[in-house]
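With one protein chain held back, the other chains of the complex are shown just where they sit.
We just call them A and B in the order they show up, numbering each chain from 1.
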Amino acid sequence: MQRLSLPWLIVLGVIGLGLALLPYQFETSTYVVQMFMQAVTYAIAVLGMVVVLGYTGQINLAQAAFFGFGAYGVALGTVSGDINFWISLGLGVGAATIAGLALGMTTIRLGGHYLAMITISFQQIFDLVLTNWIEVTHGPDGIAGIPRPSLFGYELEDDRAYLLFCAIVLYLLMFAVWWLPNTRLGRAMRSVRENQLAAEVVGVHTLRTKVIAFALSALLGAIGGGLYAGGFAYISPDNFNFMRSVEFLTATLLGGAQSPFGGVIGTVLIVQMPEWLKHLPESLSFIKDVYLAVYGLGVILIMVFLSEGIWGLIKSIRAKFVKPIARTDTTGVKPLDLELQGADAPPLLQVQGLQKFFGGLKAVDGIDIDIQRGTVHALIGPNGSGKTTSLNVVSGIYKPTGGKVVLDGEDVSQLQPHQRAGRGVGRTFQNIRLFASLSALENVMVGAQRDNNDVPDGNRGLRERAMSALDFVGMADRAHVIVRNLPYGHQRLVEIARVLAGRPKLLLLDEPAAGLNQTEKGEFVELLKRLRGHGLTIFIIDHDMGLVEKVSDRITVLNFGRKIAEGSPSEVLRNPDVIAAYLGTAGKVN
Amino acid sequence: MRTFTAIAAVVIGAAVHLTAHAQDTIKIGLVNEATGPNAEAGVYTHNGAKLALEEINAAGGVLGKKLELKLEDNQSTNPGTVLAFSKLFGEKGIVATIGPIRSTQVQAASPTIKKAGIPTMIGGTDPSLTKVKNRWLFRGRPSDSYSSKVIADFGVNTLKKQKWAIVHSTDAFGAGGMAALTAALKEHGITPVLVQGYTNNSQDFTPVVLAIKKSGADIIGSYMTNSPDVGIFAKQLRQLGINAEWVGSPSVVTDTAMKLAGPALNGVYGIADFTPDASDESKGYSKKYRETYKQLDPDVYSSWAYDALKILALAINTAKSTDPEAIRKAVVGIKGYKGVEGTYTFDDNGDGLRGYNVVKNDAGKVSFIKHIDFKE
Partner (left out) sequence: MQILFDNLQVLFQGLALGSIYALVALGFVLIIRATNVVNFAQGDFAMLGAYGMVLFFTTLAWPYWLAFGAALVAMAIFGVLFNYGVYYPLRHRSFLPVLISTLGASIFLQNTVLAVFGPQPKPLEKMLNTDGINIGGIFLDSQYLMILIVTVALVAFTYLFFEHTLLGKKLQATSQDKDMARLLGIPVALMISITFVYSAVLGGVAGVLVGPILFVSIGMGSIIALKAFAATIIGGFGDVTGAIVGGLLLGVIESLAAYHISVPYKDAYAFLALFIFLLFRPQGIFGEKVSEKA
């Protein structure tokens, strides 16, 4: 996310204001003013789509319903209820936000296709209620004679004044939406979009993030709808049906879902395109007949060739001329402080009689492990012995079928992964799970913003903490590189920095050396030794016996979901059962 | 940054209009459904208006000038209609407009029309349209309060039926028609034994048909919007053995509905504001329409626009002025003008027609039964 300097902001502000004042400077017809009224109010709703779809990656095919909540709030409030415009708007926006919260809550278990279906269902039911509940909604006749508000005693009756007002609202909201990605919430949203599981494990309350995203989307949709109702004085259910939702979606995708500027460009194009077609010469007029077909084809083509929309295209052109920051200035980066545990206290983590069954498959069947503070404890075993399952239960991705996970004396067995992260459990994944389109720094900042992390408030503190973590793994000078563009070994280091930034009490490493070449492996062992030297408590799974032997204080061996051995590396590696388990046959060891 | 440049270009592009027309014609705007789901009706509307335009100009135009038609597409949507009207009103020299045939579109555009103060002929049949304190709307068709009166009158007085079931779509047209028909029956002292709504594009009317069966109705009055619904309902009605009379709003006697339903709609009565062989005027118009547009048959979409343009031309000539107030005065002063839809006598609300034709489906052919007119 590029930052804009003050002169640019001033230039933007002047142009924006100039645009909004355009109707005052030139003699424009009502037609132009109304078309822009439509574009501006739709654009506000599309900003909601940017938040929920672009930032958070959740599909929403009910934005027209939220738009409708705002519009009907204003219409019913002012016309039927004779209430002040602003109060009516507030009621509509409030109702939409509650509906958005409810819709967001459904993501608790269901995402993806389910969410598409849920939002469509919501949209359809909304449409049916608008049409059929005639006593309240006036049914398909719609509501006419919606008044315009006054603001601080100034009547916004005039089209141009009202458009100016709507434009200013749009600018303010655009600014807010543009600002959002670099806040805690915005980063949480983007991490959910990039990799929900990783986000949850790193400490992001993913459900809350999604619910907030939906609520914000609903809120923006309803503001747009309310202003629309005031602008056009008449509304009816067919303004708020599924096709309108698809239109909002298309506008978002066409312009570029990940930027408010993109969303606004997309909206203007979608509103304007049919109007432009009217100016086609007679010989090309057949295009009008197939306009909607072309529109459908356009959606496919955007998805295939222009996945980040027009704004993405603009950004990629810009990237050709503006050199990205290759090396980040690392002067003044503070050394990383880690959460250290006194060695004499009781075990940091106690796994007691842990069981995890999948249907009839007993992946983990009653294991006990104590992890002492300040030690490196390795978990090994042949493929399918239950190592990764155990780690998943410890980090909260799976709930245990039986037994307990006790962290620092507290039973955390039923806690969500982000709650455990908030209590100091950090982990990495066997197949690296980074937030691919975020920079290394942003990835690590998400790790730093876990609950209960002792970091000064605000982005500055998070950034400092993240830079320290990156510096610790030797990646500070690559902080501004988008992680997708980093080599595999570096991605691994960023993932570890992400956990370290969260100042974990307990670090869980799931086959961290997998996929590293010999040099990288060597460097990695050094890193582990440094962490161990600092006294961090680490629980590690790996296949590489050499590595495990070098770094660990204690080893637990699993086979078929049960513990078969435990002890110091030298004891365990000489244990005949362990050797047998690894060779697959018992008793043939020389 | 580039965003704003792009938006600026768009704004300026839209603001600069292709205007500058010579002032030697009198311009009337036509808002029709040139694109979108109802595009076909839009073509017919334009056809009808074109026919009237040629006749008017052949007869010397208005106020000694040629009449010119300015088309504006409303994309078959409400917001599109508002935009189309405001675009027309933004152009110089539009003295009157002809609006859409759909009531909700008229509703949507009504504030814009009122603000502009330009006389506008509308085709929407929702009775309230001309009564919403907008003195610039004039209806070129009979309103639904007359369609329901005609249905009730024909059913009660001609067919002699008392036990009514009303079947209606829950959309604007159907719900409005249901309310009006209930009111009209009340004047005959009848309360319907069943009022049954359904949403458009219902796939199965069995529950509706069974409800009619249970109610024991001997006549059905219907306000249905879509032809497929009419077709499905008609088939299931006959399959489940109900032989009650059926008098419906115009949708039951459209070409499409009759094709879809086949014999199931035989013997059904419908009302129509335009019937090709209802009068000498409509016969003449139909002949001319078929000659001009070859394979097309004249229908209400074209006939009402034809009448509407003729009425506006007549009013401007009578007023001897293009001043909106003068045109308005001339339109409401029209009494006994014989159009192809019927005889227009405007009241101060702007309603010109007060009657419908009753037609019958005779094995797939529409035959004219009678014309029923009301004074009020």
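To be clear about the criterion, contacts are C-beta pairs under 8 Å (C-beta built on N, C-alpha and C of every residue); 3 or more make two chains touch, one makes a residue touch a chain.
Small disclaimer: the values here were computed from a predicted structure and weren't measured.
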| item | value |
| --- | --- |
| Per the touch definition above, residue among B:Gly93, B:Gly117, B:Pro228 or B:Pro324 touching the missing chain | B:Pro228 |
| Per the touch definition above, residue among A:Ala45, A:Ala99, A:Ala215 or A:Leu249 touching the missing chain | A:Leu249 |
| Residue in contact with the excluded chain [from A:Thr388, A:Ser413, A:Asn453 or A:Ser468] | A:Thr388 |
| Hidden partner chain, touching residue among A:Tyr295, A:Phe357, A:Phe560 or A:Tyr582 | A:Tyr295 |
| Selected from A:Leu17, A:Ile87, A:Leu101 or A:Ala116 as touching the chain missing from the view | A:Ala116 |
| Positions on subunit A where the hidden chain makes contact | 57, 59, 106, 109-110, 112-114, 116-118, 120-121, 124-125, 128-129, 132, 196-197, 246, 249, 253, 289-293, 295-300, 302-304, 307, 388, 392, 397-398, 429 |
| Touching residues (missing chain, whole complex) on subunit B | 37-40, 170, 196-199, 201-204, 206-208, 210-211, 213-214, 227-228, 231-232, 239-241, 256, 259-260, 262 |
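In the analysis below, only the chains that are shown with their structure count from here on.
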| item | value |
| --- | --- |
| Rounded Å distance, subunit A centre to subunit B centre (Cα mean) | 51 |
| Residue numbers on subunit B that touch subunit A, as the complex places them | 1-4, 6-8, 10-11, 14-15, 17-18, 34-36, 39, 73, 75, 77-80, 82-83, 86-91, 103-104, 107-108, 110-112, 115-116, 126, 132, 170-173, 175-176, 197, 199 |
| Touching residues (chain side subunit A, partner subunit B) in the complex | 8, 11-12, 15-16, 19, 22, 26, 28-36, 38, 128, 131-132, 134, 139-142, 144-145, 232-234, 236, 238-239, 261-262, 264-265, 268, 272, 274-275, 277-279, 288-289, 291-292, 311, 314 |
